[in-house]
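What you see is the complex with one protein chain gone and the rest in place.
Every chain is named by a letter (A, B and C) in the order it is written, and numbering of its residues begins at 1.
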Amino acid sequence: MSWADWIGALLGFVLTLLVFSYLIGDNQLFRMILHLFIGVSAGFAATVVIYNIIFPRMFAPLIYGQGSEQILALVPIILAGLLITKISPRFAFIGNFPMAYIVGVSAAAAIGGAVMGTLIPQTLASMNLLDVQASQAFDADLGLRLVNGIIILIGTITTLAYFQFSTFSNITEKTQLQTWIEALGQVGQVFVAITFGFLFAGVFSAALTALIGRVLFSVELFQSIIELFL
Amino acid sequence: MNGLNLLGLFIVLVFFGLMIGVTILARRREVPKLREIPAFRRLDRAIGLAVEAGSRLHVSLGRGQMLSRQSAIGFVGLSILDRIGRSTSISDRPPIATSGEGTLGILSQDSQRVTAKYLGVESDPLRGRITGLTPFSYAAGTLSFIEEEEIGANLLIGSYGNEVALITDAVERKDGMTLGGTDNLTGQAVLFATAQEPLIGEESYAGGAYLGAGRMHNSSLYVQDILRWLLIGLILLGAILKLFGVL
Amino acid sequence: MDEIYCPLCGKPNPVGNKFCEYCLGFLDNQENNSIDPGFTKEEETRDSGGEPMADEQHPEGSGDIRDPDSRDQFTEEDKGLGLELPAADSYDWMPGSSSNVESDQDDISPISPFVGDSEGDDSGEIPSWLNDALEDESSPETLEFEEPIEVSEQPLLEEEQEIKQKSPGKLESAGPLAGLSGVLSAEPGVARIRKPGAYSTKIRVSENQQEHVKLLQSLLEDEGQPKPLPRKSPISQQHVLRWGIAIVLLLAIFWSVLFSEDQLALPVYDEGSAEVNRLINQLPDNARILVGIDYEPGLADEIDTTAVPVFNHLMSQGGLLTLISTSPNGPILAERFLHSGRLEYEYINGLDYTNLGYIPGGAAGLISFIENPQGTTPFSIDGFSVWDSESGEPLPPVVGINQINDYDMIILLVDDPDLARIWIEQLSPIITDPLTLSSLVLVTSAQLEPVVRPYYESIPQPVNGLVVGLRGGAAYSRLIGGDQLPGKFWNAFGMGTFIAALIILVGGLAYYVVPELSRTVRGQEKVN
Partner (left out) sequence: MRNPLYPAVAIGVGIVVLLGYFLQIDLLVNVRIMFLEWATILVGIALLVGVVNLLIVHWNKITSEHPNRYNSMALLGGLIFTLLVVGYFGPTDEVSVWIFNYIQIPIEASLMALLAIVLIYAGVRLLRRKPNLLTIIFIGTAVVILLMSGPLFGIDIPGLAELRIWIGKVPAVAGARGILLGISLGVIAAGLRILMGSDRPYGEN
């Protein structure tokens, strides 16, 4: 290891210990390390944005572009100039125009992404669960596939039914329809709980791997230090 | 012209038409009630406490990327912030919003400024804070904020990953209360285990309707219910036709 | 002994005194003989209730208006204005009140400097007759507690007599006729010629009531005091539970990292990992691979450890890499992964791999990159022109690449379910196209399995291979053999997951059942 790596490893070990001190209780050193981390990560994010957005996409077309490209390149620069006024509370109203622009584009991107990226693909995938021909074409185990498909179909429908917001019960008592919907919702809740239990175990596995990574890093560091002196 | 694209456009137009139609109908006829969601009932009480007992409300808008699906739950969070801001701005400790994305941070400051102007009180730019610019640094910044301030209730409506467990743990250490929902599946699983009042899936998007953020929010829920059952019918029909090889 | 009774307070005074020994009232020898002397001392001291006036009712020294100390309170200015010496308001029922003077304005005739003047003694000194009177009263023997007369019972007639006694030639001190003397008051009963006296009210308060008053006052005073918050014990049940979990988990991991000799058996078979292995084996030499790096630094340990065996296998076949990312930390994580020393091969930037950096704009940016890679990322993150053949040969990793499906394989390292779905859905039309030779392989965190597995299971497959979490990485390590990184984690991972499951199951049940049991036991004790 080079001396830079040695210093870095020792610094990394100290930072790891200070973060783990939070397990004992909240303390000032831990808070300071958090703030250092916020500053460093904000610095990285800002630098990557400057290298990947501001230079190549904002100024490069203005400098290297031809004719209409340069004129079009002026638009984002003007909008960016208006947006920067959001830094000072007094002139913040000037930046409302580019903010409206971002909100409009974001709303459209959200709708487009939800429809083309989730609603249609997930609906088609649910329909294909009982696709006998496709299963036979891939000589998959048809029986098991159909049983699993039916269970997934029931789970998807009952989970969707669980989120029903409007109630059809009149003032005195629940209608028959409302009772049916709530029964479907109860089944849907079971599937939701299983999904969250599975995801929770996955998140824990990721966190456990990170914990083992920190322990291995510390153990290897001490082994290297011991080897230095032996 | 791809068939799926046209189908997508058709879905959006149907959704839009139903929202207008339901809004008009809701003015003339009585509309069905909304089911009880315990999280929003407790949020109502927390808003009342914020005005009477002066306990502060913290609205976290998450760190969702703007130009993607994650922006939608950011907009819902901003509607709720605006609604809460109006009803608690007369209390001596008005709500504070934290966010982990530049655009959301600016929009939360705008929301507080407009609410202050609407109520004729002095606006404080510190009430819309950016506490970090990457997922984990946002969680770290919000954790420090919760440790430093005396927060009564924390409302987390935004896009979070598994790092949201750091925020809920900080609240737990201060014996505070967390109500939270997100659009991210892993974030939802973590909130289900760690938040006092978790919002599951689509419930996070219903905050505006349950807090009275506007008539269109209520109409949206009714339209979502209509389209939900259309979707269920479509899936069932499609699956059966596929089973018999018709489709 | 011949005595004359004072017209004001009715007290017997020796003949010859000009002023009453008790109330310093002016004694007029002819008129007083008509007052009935039968009004004896005992009746004076008995209050209406027949109870003797206990001394306590005049606690803390009985000083009255003639008490030299209380006079000093009134400035020369008051006297100068001819204002009556306002009686010190006495609230003797208020314990601790400093002055306990019971005085009654009407008993006391004003010691007004003007009176002195009218008698021709302008020297401003106190006349000798007054000094004698003052010295007699100040001696302790003669000091007697005066019995406060209920003002409210005083008949109106006496008030009129009192006004008449004032010297007829008195100068008017207030009002429009100020300075004139001998002015007849229009309606003596109504027109008050001086500032209304402050009447002291004397409430008969019993001892019990006094206690109540003290209690009420202490309550009022307590209200203002800030009450210290109940001190929370520094170590609560939360802390004990948290420390216990941390100690058990850390000890288990340290023990298995330091002391477990033989590595536990790696997972025998994992369908997704086996498929990735098969796909990589099929790759041609110097295959062009597009690598998407979209995970957070916090999950670097898990993703890197899972990906190391896959990339060792890929590099062993000379695969050339193009790195791209849709999150700001991606490019740096990619460099760190390739140069962390964990891989068996050392790749050179510009030769074996090129780093196209970060595409901003999330899904929108990815769509534009997939539709037009050259236009979206013309330069590498170091600023080299990557695609341009005019300015020299394109870099080896992108030779022959005009669009995305020219890549032999696309590998995505991802930890977020939304990002994974965005990549899969944008690439799905290309991957599921029968004419495309490209395959999409995912190396993900364990938390993504329920989100990405349906894409691998569905027919046609938008995802051709799946290595999920450390378990997937360990299964891949077993397939390619050798001492791979997942092996180092595997024993500790097994220990950690087992202990976590045990604590959640047993701890959760105990944490729920024990309080329930103690509550039911307490409930039964109450019943018995």
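The definition used in the following text is that a contact is a pair of C-beta atoms (placed from the backbone, for glycine too) under 8 Å apart; a residue touches a chain by one contact, two chains touch by 3 or more.
Worth saying up front: this structure is predicted, and the values here are computed from it rather than measured.
Peer 1: Thinking of the complex as a whole, which visible chains are touched by the chain that is not shown?
Peer 2: The chain that is not shown is in contact with A, B, C.
Peer 1: Consider the whole complex, including the chain that is not shown, and state which of A:142, A:177 or A:193 touches that chain.
Peer 2: A:193
Peer 1: Can you work out which residue in A:38, A:130 or A:181 touches the chain that's missing from view?
Peer 2: A:38
Peer 1: So which bits of chain C touch the chain we can't see?
Peer 2: Contacting residues on chain C, toward the hidden partner: 241-242, 245-246, 249, 264-267, 296-301, 331-332, 335-336, 339, 355, 357, 360-361, 364-365, 368, 381-382, 446, 449-451, 453-454, 457, 469-471, 490-491, 493-498, 500-501, 503-505, 507-509, 511-512, 515.
Peer 1: Taking the full complex into account, what residues of chain A touch the chain not shown?
Peer 2: Contact residues on chain A toward the absent chain are 4, 7-9, 11-13, 15-16, 19-20, 22-23, 28, 31-51, 53-54, 57-58, 72, 75-76, 79-80, 83-84, 86-87, 92-93, 96-116, 118-119, 122-123, 125-126, 148, 151-160, 162-163, 188-208, 210-211, 213-214, 217.
Peer 1: What chain B residues would touch the chain not displayed?
Peer 2: Looking at chain B, the ones touching the missing chain are residues 1-2, 5-6, 8-9, 11-12, 15-16, 19, 65-67, 69, 72-73, 75-76, 78-79, 82, 101-103, 105-107, 110-111, 113-115, 126, 129-130, 133, 136-137, 139-140, 144, 148, 162-163, 165-166, 168-169, 183, 185, 188, 190, 192-194, 196, 200-202, 204-206, 208, 214, 216-217, 220-221, 223-224, 227-228, 231.
The definition used in the following text is that only the chains that are shown with their structure count from here on.
Peer 1: Please tell me the distance, in whole Å, between the geometric centres of chain A and chain B computed from their C-alpha atoms.
Peer 2: From the centre of chain A to the centre of chain B is 16 Å.
Peer 1: Return the distance between the CA-based centres of chain B and chain C, expressed in whole Å.
Peer 2: Chain B and chain C have C-alpha centres separated by 26 Å.
Peer 1: For chain C, jot down the residues that touch at least 2 other chains.
Peer 2: 298, 328-329, 362-364, 415, 422, 447-448, 450
Peer 1: Two or more other chains touching the same residue: where does that happen in chain B?
Peer 2: In chain B, residues 66-70, 134, 136, 162, 173, 185-186, 189 touch at least two other chains, as defined above.
Peer 1: For a test of understanding, state which residues of chain A touch chain B in their complex under the given definition.
Peer 2: 26, 31, 34-35, 37-38, 41-42, 44-46, 86, 89, 92, 95-96, 99, 102-103, 105-107, 109-120, 123-124, 126-133, 146, 149, 153, 156-157, 159-169, 192, 195-197, 199-200, 202-203, 206-207
Peer 1: Under the touch definition given earlier, write down the residues of chain B that touch chain A in their complex.
Peer 2: 4-5, 7-8, 11-12, 31-35, 66-72, 75, 103, 106-107, 109-110, 113, 123, 125, 131-134, 136-137, 140-141, 143-144, 147, 162, 165, 173, 185-186, 188-190, 192-193, 200-203, 206, 209, 221-222, 224-225, 228, 231-232, 234-236, 238-240, 242-243, 245, 247
Peer 1: Provide the residue numbers of chain C that touch chain B in the complex, in ascending order.
Peer 2: For this pair, the touching residues of chain C are 238, 296-298, 328-329, 361-365, 415-418, 422, 447-448, 450-451.
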